[in-house]
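In what follows, a structure is listed as structure tokens, so that the remarks can point back to it.
Of the protein chains in this complex, all but one are displayed in their positions.
Chains here go by letter, A, B and C, matching the order in which they are written, and residues are numbered from 1 within each.
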Amino acid sequence: MTYTASELLAVSAARLLEDRKIVFAGVGTPLLASVLAQTTHAPNLTIVLEGGVIGPEMAPGRLPISTNEMRAARRGVLLPSITQIFLYAQRGFYDYGFLGGAQVDPYGNVNTSFIGPPERPRVRLPGSGGACDIISHCREILIVTTHERRRFVERVDFVTSPGHVDGPDGRRRAGLLFGRVTKVVTNLALMGFDPATARMRLEALQPGVRLEEVREHTGFELPAPADVPHLPPPAERELAILRTLDPERTFLG
Amino acid sequence: MTYTASELLAVSAARLLEDRKIVFAGVGTPLLASVLAQTTHAPNLTIVLEGGVIGPEMAPGRLPISTNEMRAARRGVLLPSITQIFLYAQRGFYDYGFLGGAQVDPYGNVNTSFIGPPERPRVRLPGSGGACDIISHCREILIVTTHERRRFVERVDFVTSPGHVDGPDGRRRAGLLFGRVTKVVTNLALMGFDPATARMRLEALQPGVRLEEVREHTGFELPAPADVPHLPPPAERELAILRTLDPERTFLG
Amino acid sequence: MSDASFVEARRRLEAKDRSRRDKRMPVERAAELVRDGDHIAIGGCLYSRTPWVTLRELLRQRRRDLTLSRNLLCYEGELFMVAGAARGIVTSWAGIGLPWGLSRIVREFVESGRVRFDEWSHLALGLRYRAAAMGVPFLPTLSMLGSDLLARAGARTMTCPFTGERLCLVPALFPDVALLHVHRADPFGNAQIDGYPHMDADLAVAAAAVIVSAEEIVDPEDLRRHADRTIIPFFAVDAVVEAPYGAYPHECYGLYEADLAHIDAYARGVASGGADAARRHLDDYVYGPETFEAYLERFGVGRLLERRRAAQELSR
Partner (left out) sequence: MSDASFVEARRRLEAKDRSRRDKRMPVERAAELVRDGDHIAIGGCLYSRTPWVTLRELLRQRRRDLTLSRNLLCYEGELFMVAGAARGIVTSWAGIGLPWGLSRIVREFVESGRVRFDEWSHLALGLRYRAAAMGVPFLPTLSMLGSDLLARAGARTMTCPFTGERLCLVPALFPDVALLHVHRADPFGNAQIDGYPHMDADLAVAAAAVIVSAEEIVDPEDLRRHADRTIIPFFAVDAVVEAPYGAYPHECYGLYEADLAHIDAYARGVASGGADAARRHLDDYVYGPETFEAYLERFGVGRLLERRRAAQELSR
């Protein structure tokens, strides 16, 4: 069975979502993963979208491109203002939040603002959007991204979205009293964080991936258990669901 | 022509309201005055009620008893939450606010909380309601009340609603950067405030009232101009309108 | 103060079951969410959308040591005092309504020190709920500056780092339980309100637990058709109680006007008879009728329908 990196990410992320929880999702992989989870093991997972919708149900083939468009609101039960939808996050209602990013560091800090120095950036990226808010307020944050060495760097050029900041007590000292980054899902591996250091560590490898491969594509030291397990590959059913959801492969690549 | 104190208050207050302005009114005299103004000289005066309604139009004979009931919302164009209706005030949208009170002092501070010491009050009054907010945020505040010596005291037992606080700079020092108490309307007189001292002073007498009478009913020194004018008495048409509005005399006494 | 601290309030919300599930239950069970000593926030305002069905049940279950908060407290406050159920109130105003003057019972219980009365300005109390709903420990306001409420209420002041001027900070108020009466809710607790929203949407999100009583329980499909009218999200709600006329004798916007004759009779009774009159009222309307239907029977079908007609006339 073949699958794209995006398909693999969506499947791996979906499996992390428990039933009866509330997930704050962006468009693309997070939304695909959430709908996949609903369709498989988590029928009572509630999706919340940044554009201002609670409990939407996606129509296969008509996935939204932004969280602010009509398609994203389909069959939602509540359409709060955008500020309100984030305030529910700040109040503590959401179990999961998703993040991607141009750069991620070992503490799970994410950069979507600048490559190079902010005063004279080599690349001005689009910016935080809701990412900084999601990472600050949701209970468990999942970072989902493709695994590249230029992306997994020891120090991000700019902290758009604070993960563990600089250590186990980093968030707390910054004033972030709630929530934390728990997992990093890539096309090569599943990673978590060492509670003692708050640094990223390997938990499992994607199917067919070797430990050296992951380390080769990671710009910082990545501790791993003695015997790294492999994640089970995407099931046929999971891939079929994803492909029905996004038949034009806008997000599946 | 005879009229009650309440009728006189409503008429006198109504005449102070300019057309095309926005008045934040409570039920009773303030609402009567506002509707009277609309019916006479201020057809484009907009009424806002604390319960959460903008632009209501009252049905004669069905005046609301509270600003939070259906009758108060009649023909309103907007029904914001109560917090929102006050936030519009804090933002600066309302031209006039009305206040009554159990005690008023020469600086226009109003007490609706305690008679006697707050720790062991002789009378626990109902409390601020919106009064403290109205006096803090509306551009011009009109105090409307019956004129009694026990009510007009040199020092209120408790400042529920700050007028000029303790002098010309009192509000500013307290942090109240906007709005001010401009007039005090009673059944005996119309009063304003001396800009130099921020203390109350007489501006005009109600029809048939003598200066000594006012002073007799005032518990503090009340400066007056050399030749105090008299306010014109309520016109027949004004009284007729009020009596049509409140035929059961719930508020007209 | 039974108010939860900021961090504790968040932890409680995180720990509770926020899942989408059928939450319909009889009011008797819903009321068990309230424990002795809790801080109860009451939705609606004065005699509008008061959650009588749930308040009545709390009195019947003889809850004790409650603190009641509400922006304008009507005579439900008096009944809780007389019943020995309330040890404190947090409000901007306590009475019945303008024409009825001072509340003899509030005076009696507060002046004697038996019940604590924490007074905030109307906006300040609204902002306390809103701060909680927003998940922040306080909100700034210009209200209460220059007043004696400021120090007494437990607000703080700061010098604004942006303007250099003085500001009042009101602390978030996280009630243990909010009681809300709405026009319609689905079984999960998504709810819509017609007419005045009052402060209900903030209460729903501020409280650790929420009991929603609804004139009508509807299919989620019905709410979806007007999702932009839903103002209470299911994940804030813990119990959904079906209760037509659940606010009676207070009003429910568009559905029935308040029974002012009844309120007037109560107020006159208390004005002359004091706490004893309120005790009789408790016997007649709270302890006596075993069910909410039996309670409504005390008013009679004719009165309920007449109040409905009056409301329809007004909303036309």
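Criterion: contacts are C-beta pairs under 8 Å (C-beta built on N, C-alpha and C of every residue); 3 or more make two chains touch, one makes a residue touch a chain.
Quantities reported herein were computed from a predicted structural model and do not represent experimental measurements.
> Among the chains you can see, which ones touch the chain that has been omitted?
Computed over the complete complex, the missing chain touches A, B, C.
> Which candidate, A:Ser34, A:Ser161, A:Thr186 or A:Gln206, sits in contact with the chain we can't see?
Candidates A:Ser34, A:Ser161, A:Thr186 or A:Gln206; residue touching the omitted chain: A:Ser161.
> Pick out which of C:Ser112, C:Thr163, C:Thr291 or C:Gln312 touches the chain that's been left out of the picture.
C:Thr163
> In the full complex, which residues of subunit B touch the absent chain?
Listed in rising order, the touching residues are 20-22, 44, 46, 53-55, 73, 75-80, 87-93, 95, 137, 139, 177-178.
> For subunit A, which residues reach the chain that was dropped from this view?
27-28, 50-53, 62, 65-66, 68-71, 73-74, 79-83, 86-87, 89-90, 113, 118, 120-133, 136-137, 158-162, 165, 170-171, 173-178, 250-251
> Can you name the residues of subunit C that touch the chain not displayed here?
These residues touch the chain not displayed: 5-7, 135-142, 156, 158, 160-163, 165, 167, 169, 171-172, 193-197, 227-229.
Criterion: only the chains that are shown with their structure count from here on.
> Return the distance between the CA-based centres of subunit A and subunit C, expressed in whole Å.
It comes to 40 Å between the two C-alpha centres.
> Please compute the C-alpha centroid of subunit A, do the same for subunit B, then give the distance between them in whole Å.
57
> Which positions in subunit B are in touch with at least two other chains?
Not one residue in subunit B touches at least two other chains.
> Could you say which residues in subunit C touch two or more other chains, in rising order?
As it turns out, subunit C has no residue touching two or more other chains.
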